[in-house]
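A single protein chain has been omitted; all remaining protein chains appear in their positions.
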Amino acid sequence: MAKETLTEVIAVAETESAITKSKTSPLEWVAENGIFVFTALLILASVVFVDGFASLVNITDVFHRAAPIGIVAVGMTFVVISGNYLDLSVVAQVATSAVILIAVSNEYGLPLAMLAALLAAAVFGIVNGVAVGYFKANAVIVTLSTTYIGLGLLRYFSGGSIFFGPPDGLIREFGLGKLGPVPYSALVLLIMTIILGFVLNRTNFGFLVRSFGVNERATRLSGTNTAAVVIGAFLVTAVAAMVAGWVLAAFSNTAVSAMSQGYDFRALAAIIVGGTSVFGGKGSVLRTLVGVIFVSVLTNVLVLSGISFGYQQMALGALIVTAVTVDALSRKVAKR
Amino acid sequence: MSQTMQIGERETSLWGRLRLTIARRTEGRGVVLLAAVLIVVAFTEPLVFTSYQVSLGRIALIGLVALGLTAVILMGELDLSVASTLAVSGVVVALIPDIRLGIIAALVVGVLIGVVNAFFVAIVGINSFIATLGMLFALRGLAFVLSDEAPVKITDVEAGIAFGQPLIGPITPRVLIFILAFIAIQVFVSRVKAGREFFAVGGNRQAAYDAGIPVKRRIFTGFMISGFVAALAGVINTLERTAADPTAGATVLLASFAAAIIGGNYLKGGRGSIVGTLIGATALGVLQVALTLSGVQVPIQQIFIGGILLLAVTTDPANLRAVLGSVRSLRLGRSKLQTPGSGS
Partner (left out) sequence: MRKSRIGLATAGLLAVAGLTLAGCATADEPAATDSGSTDSSDSATTGGETYEVYALLPQGNDQPYGTTYLPPMEAKAAELGINLTITNSEYDGDKQASECEVAVAAQPDGIILWPALADTIRPCLEAANAAGIPVWITNADVNPEDAPLTYGYSGTDSYGQGAASAEMMCELVDGAEVGIIQINGLTGNSVATLRGNGFKETIAANCPNVTILAEQPGNWNKDESQIAASEMLTAVGVENVQGMYAADDSMIAGGIDALKARGLDPKDFFITSIGNTFLGNPLVISGELDGTVFQSSSWDGENAVVGIYRAMTGDTSLGRDDDGSVLYMPNPKVTIDNATDPSVAPEW
């Protein structure tokens, strides 16, 4: 009964946007689908104008760039869509998962290592989820504090040392493996995108996550256990970060607590560029994937062109602002 | 401020009115945390108090940026770019040989950054989180480019070192500027009409528009304050350290937000206070200094600060009431007792 009310609310919201969409101005269309077009254009331009971009080796490099951040980003999309801004603790989660994987598998074998990493991810997800979903605390501060706690624990227990996987182990094989120019890590990214996309769009849980982002109050009034929804969103992010940590560890066959620096904002940048709204409700996992590809290609092209780090950062910042300007402008046009 | 409607008996006793006041104020949690920190520290690390100028310096380091940030938070917006503004303005003041000109230029840069931020937020209509996130990256890149990716020494090193010397008693210029900034912003937000309207802009944006408040202008003012204060912090840091660090600002960004939140400012805007930020900055600063003095292993310090932050943010009185409410409703049957959710 309450669920039907909720469905109505979502339906009304979607109808509204559908009505406005029926008079789609070009700007509107650009905002909605711009990222797909821009990404395609960027790839096209790079193939044509940038020497060496289209080579097999470079395509592999782009995939290597995209994979770990991308996996984190598609997972974190759940948190963003639910209207909870972002999950800063992915930094701690990725490093923890990488260190656990290599350190534990060296002593006790791979299955136990993966289980331990899963356990750590569960703890992160539940702590974050309970604080944000049940205690209704602000997600930015909560995940900031869990980052401190997580990194502190990691450094305390790992002593900050660098861990090495055996040169001929399964982990190394996975890291080196490729299907044509596509490394296994990129395949993992693709699979995760499909699975998470399915969860977000076709399951009840995904529906609740989206509705929570669209209209928090309505979702709560409909009697859903909103705390569970939020916990679920953070758990998804935690599991994604765990997988990303594995992929990262496999790529370099090493693990160290400092290896995941910057993952929080880089993942968020990819999500935003992809068109998911930071306000929640609007967006999709597919968009995040496209955003990741866009950012990875762009960075790759900048390095190929010999651009220094300072200018790279400026370009990334300008990109984020542009992406969102177009989005905001189009929404204004639509309102008229 | 409008008349508050009194339902039920009016409290006339001093104790009763005090209770009501405390219940209404947002700084409650910050005060509790501060009191707890002060008491514990008094027993374990009294050096924090005996060398209070160091603690004041740490509080000023965290708090200055937090003050400007609070002005923006009260309006329901966020300014993530303050970290990079700090770095850029530091580099600017170091690059210009004439110190006075350099300071002016750096402060102007800070205000301009605020204008750009406000432009994207108020005119173009981008969500401030994203707009300032983009600026955070872009300005960081600018700082690297301007400084050629290396620290930049100021030309007049002696003047810089003199700047770090105590001015009145043990109070250094940094602390003095912090106090002045606090007074200025607090007065602005509580007494000046334009400042008071920040709460309205944050509380209910649409109602503020309807009430005739020039919302866009207020947003510009808020971001300009935040940019100016961040630039001020960057100038102070550069002068005191005698060199500009283009990588500076990351730790200050997070600490400033923490200070504002602990002090009771709601990220969604409309509620909070500058005094609260001061309290939050004080609590954090004292805690940090005490932890350093304690000699406890650094990872443990991190766990500790993270834990306190987590505790502080999950025990917001409004949130706790909501949690208790939902626990009660669980027991009495869910659908009957749903109260409209309280925002965080």
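The chains carry the letters A and B, assigned in the order they are written, with residues numbered from 1 in each.
Here is the rule we use: a residue touches a chain if its C-beta (ideal position, glycine included) is under 8 Å from a C-beta of that chain, and two chains touch if they have at least 3 such contacts.
Nothing here was measured: the structure is a model prediction, and the numbers come from that model.
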Could you tell which one of A:Ala228, A:Leu304 or A:Ala318 touches the chain left off the display?
A:Leu304
Across B:Ser84, B:Asn127 or B:Asn237, the one contacting the chain not displayed is B:Asn237
Residue, one of B:Val108, B:Val298 or B:Leu311, that touches the chain absent here:
B:Val298
Determine which one of A:Asp61, A:Asp87 or A:Glu216 touches the chain that has been left out.
A:Asp61
In the complete complex, the non-displayed chain touches which residues of chain B?
1, 17-18, 20-21, 24-25, 38, 44-47, 49-54, 57-58, 61, 144, 149-153, 157, 160-161, 164, 237, 240-243, 245-248, 250-252, 275, 289, 292-295, 297-299
Could you please point out the chain A residues that touch the chain left off the display?
51-53, 55, 57-58, 60-61, 64-65, 68, 151, 155-156, 158-162, 164, 176, 248, 251-252, 254, 256-259, 261, 300, 303-306, 309-310
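The rule we apply is simple: only the chains that are shown with their structure count from here on.
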How many Å are there between the centre of chain A and the centre of chain B, using C-alpha atoms for each centre?
28
In the complex, chain A residues that touch chain B:
2, 85, 127, 131, 134-138, 140-142, 144-153, 155-156, 216-217, 220-221, 223, 265, 268-269, 272, 277-279, 308-321, 324-325, 327-329, 331-332
Which bits of chain B are touching chain A when the two form their complex?
120, 124-127, 129-131, 133-145, 149, 254, 257-258, 261, 267, 297-310, 313-316, 319-320, 322-323, 334-335, 338, 340-342, 344
